[in-house]
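Just dropping this structure here.
This part shows chain A:
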Amino acid sequence: MSELTLERGLAAFRAEIDAPTAAFFSSCVHCGLCAQSCPFYLETGDPKYTPILKLEPLRRVWENEFTLWGRIKGRLGLQKPVTDEMLAEWEELLYDSCSMCGRCSMVCPVGNDLAYMIRKTREGMVQSGHAPEGLIAAASRAIKTGSPMGLQWKTLAVQIQHVESSSGLTVPVDQEGAEYLVLLSSMEIINFPEYLEAITKIFDHAGVTWTLSTQCFEATNAGIQIGNKDIAAELVERVVAAAETLRVSKVISPECGHAYTAIRWEGPNLIGRPYPFRVFHIIEVLDELRAAGRIKTEGKEDDRLSMHDPCNLARKSGVIQQQRNLMALVAENFVDLKEHGKYQWCCGAGGGVSSNERAEELKMAAFKRKKAQIEEVAPERMVTMCATCRTQLEEGLEAFNMEIPVVGLTEMIAEHLVERD
Partner candidate 1 sequence: MSGLDPTIGHPSSGASCARSRHEHGHALPILHEIRHALERLLASGEETRIDLHSMPFGPGDLERLTAVLGSGEVQARVEALGPTLIQETAIPGVWLVDYRGLEDQRLSYQIEIAAIPEILRPRPEDLAESLGALEDRLSESGLDAAAPNASPPSS
Partner candidate 2 sequence: MSGSMEFLLWTKGPLFDIALAIFAIGLMARLVEIFMLGRAHNYAEPRAHEWPAGLRTMLTRTIADPGTFKRAPFNVVVGWIWHIGFLTALLFFVPHVELIRSVLGFAWPALPNPLVDFATAITILALIATLVHRLTHPVKRHISTVEDYLVWAVVFMVVLTGYLAYHRLVEPYPLALGMHILSAEILLVILPFTKLTHIFTAFIARWYNGAAFGRKGVQS
């Protein structure tokens, strides 16, 4: 039986090194500014969490095999090789202490896209057998059951029944030719079932044709988080197959950060071809409907609200203004966190950290940065649009005894829809 080896890992590193990677490593001057943008370093104060250091395995392969000087050093026996022991040590740095939030990529003065390289480095970590167990389990469940949490359609079917009975509306399933295929995340289905009810109401209100697919309802991609393109591609193929079966023209990614970047930006490259449909985040769709005047709301929330931008949605996908437009529709006392949008701070749970039980302590340490941001503007409630972020915010705020409820933006919109005659 085949197994994951250092050789396979090194080959994966080599395969991942491209022109941007080489330009990035060529340019690093060890200024250490990336550490100042990393919640894991800032909240632990441990310099080993400096982002550029996390990339050392990839950097070594690049230097040793892709540079003239590295080759000369090799001849002289001065190369520092990448070993199994080293990779074992780096596993914590690459998974437990990095949520791939991409904030370092925004501040690096020489322009290094560190998150891009973290993603690449994880490919080699997986191939060499150095991925964390929590993520392996999630990836395995996703492949075997269709959901990283092992959720099955029958559970979702129960939720659909609840939604239908409480809203009096029909949740369309396997509707061929609908405009939108709606994807969900397992965490939403379990923790935040109100999301499904909200979009059911909003789409009914706006007259949008949509459908769920029994063939594939899961939007999240454990392959992206663990950092393996084989698994990631298989999961993307399932979505593409479902969308093609139902002949939808648009696919909606739910309130989940990495699910969106996975299917929106990485997906086509994983399967090596463009999609026959377009991909949107639910927030993008809602804002388009708002702009087209298809969402009519009444009344506004009057408590002090602030918002957490999910990294994957804002910084890594450019969805920043849309959620603010929607907030303006339903909130009159909205205040942004000081650093928001593309400069927002990660909640600490992304990039697979929340699936990696071992990283619990680091995850909560990183959250302190978000907590400090929230304390700065002292809102009565937080609004967000990512189930992972929302869970992390709820858990974190509770851990620090802060009584600030967290709500999803889609639900809030749904609550203010003008009742139809």
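The rule is short, and it goes like this: a contact is a pair of C-beta atoms (placed from the backbone, for glycine too) under 8 Å apart; a residue touches a chain by one contact, two chains touch by 3 or more; residues count from 1.
The candidates were selected such that all candidates are chains of the complex that A comes from, given by their letters.
As the structure is a prediction and not an experimental result, all values here were calculated from the model.
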Self-check item: Touching candidate - 1 or 2 - for chain A as found in this complex
Solution: 2
Quiz item: Within the complex, which stretch of chain A touches candidate 2?
Solution: 17-24, 26-33, 35-37, 41-42, 45, 47-48, 50, 52-53, 66-69, 105-113, 116, 264-269, 272-275, 278-279, 314-320, 339, 342-343
